[in-house]
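Of the protein chains in this complex, all but one are displayed in their positions.
Chain naming follows the written order as A, B and C, and within any one chain the residues start at number 1.
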Amino acid sequence: MDKIIITNNKLVHQGYYEKVETLFLGDFTYLQVLELVRDKIHKGHKLLTHPLSGSVKPNETPFKSIIISKKQNVMSFADLSIIEESIASAKRFMGNQVTPAWSEKILNDFRIIDLSLIENGICNMYF
Amino acid sequence: MVHMCTVTPISLTVGANRIIPTIAIPYPLGDPKLTKEEEKVLRRKLVEKALKALETEVDGQTVFED
Amino acid sequence: MGKVRIVHYINQFFAGIGGEEKADYKPEVREGVVGPGMEFNKKFGDDAEIVATIICGDSYFNENLDEAKAEVIEMVKKYNPDLFIAGPAFNAGRYGVACGAIAEAVEEELKIPVLSGMYIENPGADMFKSSVYIVSTKNSAAGMRHAVKTMAPLALKLAKGEAIGAPDAEGYIPRGIRKNYFAEKRGAQRAVEMLIKKLKGETYITEYPMPDFDRVEPNPAVKDITKAKIALVTSGGVVPKGNPDHIEASSASKYGKYSIAGVDDLTEETYETAHGGYDPIYCNQDSDRVLPVDVLRDLEKEGKIGKLHDFFYTTTGNGTGVKISKSFAETFSKELVADGVDAVVLTST
Partner (left out) sequence: MHLELGNIFINDVQFGSQTKVENKTLYVNKEELITLISEDEHLKSVDVELAKPGESIRITPVKDVIEPRVKVAGSGGIFPGVLTKVDTVGAGRTHVLKGAAVVTTGKVVGFQEGIIDMTGTGAEYTPFSKLNNVVLICQPVDDIKPHDHERALRMAGLKAAEYFGKAGKDIEPDEVLSFETLPLLKSIEKYPKLPKVAYVQMLQSQGLLHDTYVYGVDAKQTLPTLIKPTELMDGAIISGNCVSACDKNTTYHHLNNPIVQDLFKQHGKEINFVGVIITNENVFLADKQRSSNWTADLAEYLGVEGVVVSQEGFGNPDTDLIMNCKKIEEKGIKTVIVTDEYAGRNGASQSLADADPKADAVVTGGNANEVIKLPPMEKIIGDLSIVNTIAGGFDGSVQKDGSLVVELQTITGATNELGFNKLTAKGF
């Protein structure tokens, strides 16, 4: 399929790397994932999922998975503005309060939610 | 003033009046896929376009497309 | 609390010293009131008193910003006031900017409340409304009485540390700080009523105004580009290698001014980008990709442009606020004009 998952969530990596090209960045922060996606958008990759997926706040969950197109085309201004606003939002939340040092159990809950947010659409995507 | 930028909608919202669209955000006036020489030719074309825009009367926000 | 002590800042015009020809008047402090201060003192009655007035020429202030600020702050400090009032400046642009800048600086340095007054379209209002309480005034000095009527009670509240009400109630220009409160009607009802007004074409007030942007009149075309002196400005963060002034990767608090006299080409060894808003690798390899010095130098040599200005100005546009960006431009565009620059090529990433 013509897409790449960019994620720092091992559950997403484990679940999908055989089916979808997956760029797994285990040691990236939430914000670093967003910034990497921004660089990809600059190069003309299309954003396929919203970077602020989920209502879990950016200073709560450390995990983020975003799907972009494999193909590069002319950069989309709409995508750029979404990723820029998302980065600004994420920074705002971190400015209020940094992500706590969660227990492994809670981290795993966050992984499951992050996984759930992308798996619902991934199977029926044809573009 | 002439504004050379890739994301012209932003330039329009911040109020620039002479706008030249450029190549890409990380390299507005270049293209790493080209050789150094080709890149400079490309850059010169864009700068000449910008100078031309400076010499052109505008009566509102204008994006100088090709 | 006893009588509130106030220091008042006015320009050369309101001090009766003179108009534009006296705009380079250096800061001077006088005991008691001068000019509009009289109106204030009348209004304050026994509650407060202007103990000193500082007079400064608008050109002097704006052209010697750092010095002027420091001098005025020293003068204010001596009087140990409870409050600092600047203006009102009405529609006088440079006076407005001076009032905003000095009020902001006094608040920051001396930690006392400050107040100014301006016409809504004064550029100083837009630049300083988020950091300073600025009362919305009429557009000329004819509105003095009206301005003082609004400023005096707000000044007393500020000095006494009382809670400041909403902008429309107190008369100041909204500062863009979102505050919660309980409305009389629930949101759904407000929404339905707003829709009915919108359908009828009546005025309604949105509860959250979208961020607004500026428009400026285009400048006339450059007559002869082959004679023109051209300067380069960038928001792409190009800096000499090592980023000597430590310009921030995002939300920049400053800009840099660097000489490119004698530079024909920006190389990997000499220049880089400080910008955190994009992948820096391409600019770091060759900063001409962001700031086209090489090409403009060629064009200069070929006589296609008059001259490439010896300095370029740079900052990072990443997350840097509109207000601060404006204040950068406000300052360096004056230098550009003074240096005889005819046109600017601004590049953004």
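Of note:
Following the convention adopted for this analysis, a contact is a pair of C-beta atoms (placed from the backbone, for glycine too) under 8 Å apart; a residue touches a chain by one contact, two chains touch by 3 or more.
Predicted, not measured: the structure shown is a model, and the values here were computed from it.
Taking the full assembly into account, the omitted chain touches A, C. From the options C:I177, C:A261 or C:A338, the residue with contact to the unseen chain in the full assembly is C:I177.
Of the residues in chain A, those that touch the hidden partner chain are 47-58, 60, 67, 79, 81-82, 85-86, 88-89, 92-93, 95-97, 100, 102-103, 105-106, 108-110, 112-113, 116-121, 125, 127. Seen from chain C, the chain kept out of the figure touches residues 130, 164, 166-167, 174-192, 194-196, 198-199, 204, 206-211.
The definition used in the following text is that only the chains that are shown with their structure count from here on.
More contacting C-beta pairs link the chains of B-C than the other of the two pairs B-C and A-C. Note on chain placement: the centre of chain A and the centre of chain B lie 32 Å apart, centres being C-alpha means. Averaging Cα coordinates per chain places chain A and chain C 38 Å apart. Across the assembly, chain C contributes 278-279 as residues in contact with two or more other chains.
Multi-chain contact residues of chain A, defined as those touching 2 or more other chains: 39, 42-43. Note for the complex: chain B touches chain C at residues 1-7, 10-11, 13-18, 22, 25-30, 32, 36, 39-40, 43-44, 46-48, 50-51, 54-62. Looking at the complex, you find that chain A touches chain B at residues 39, 42-44, 75, 77, 80-81.
Across the interface of their complex, chain C is touched by residues 38-39, 42-43, 88, 91 of chain A.
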